[in-house]
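Apart from one protein chain that is not included, each protein chain of the complex appears where it belongs.
Up next is chain A:
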Amino acid sequence: MATYSLANERLRALEDIEREIGAILQNAGTVILELSKEKTNERLLDRQAAAFTASVQHVEAELSGQIRYLTQVATGQPHEGSSYSSRKDCQMALKRVDYARLKLSDVARTCEQMLE
């Protein structure tokens, strides 16, 4: 959901890192495949190797940053907050709406019976 912005940003960053790890392996495979050919395309080779190195460094930096942030933020205690009370209040409001709808339908049925 777009509502949990702060949590989603970090989780989205971690998902991007996962995709980048897959790209790292793919680059490595492309480089080795290119080396296996008789006529190697040097430009492609250099580009893929540079991309591989940059991706690895980027992944390491990002993950180090996430671990550093967690070291600063984690308290070791369990989080005891909840949204239970407001969820219960909202549930009761929806029950009230359902009850009102039920009673209105009873009144409507009674009026129809009277008309008949």
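Methods note: a contact is a pair of C-beta atoms (placed from the backbone, for glycine too) under 8 Å apart; a residue touches a chain by one contact, two chains touch by 3 or more; residues count from 1.
Please note the rule applied: contacts and distances are computed from a predicted model.
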item	value
Among "3'-5'-exoribonuclease family protein isoform 1", "Creatine kinase U-type, mitochondrial", "Mediator of RNA polymerase II transcription subunit 22" or "Translation initiation factor eIF2B subunit beta", UniProt-listed name of the chain not shown	"Mediator of RNA polymerase II transcription subunit 22"
Those residues of chain A which, in the complete complex, touch the missing chain	3-7, 10-11, 14, 17-18, 21-22, 24-25, 28, 31-32, 35, 52, 56, 59-60, 63-64, 66-67, 70-76, 79, 81-83, 86-87, 89-90, 92-94, 96-97, 100, 104, 114-115
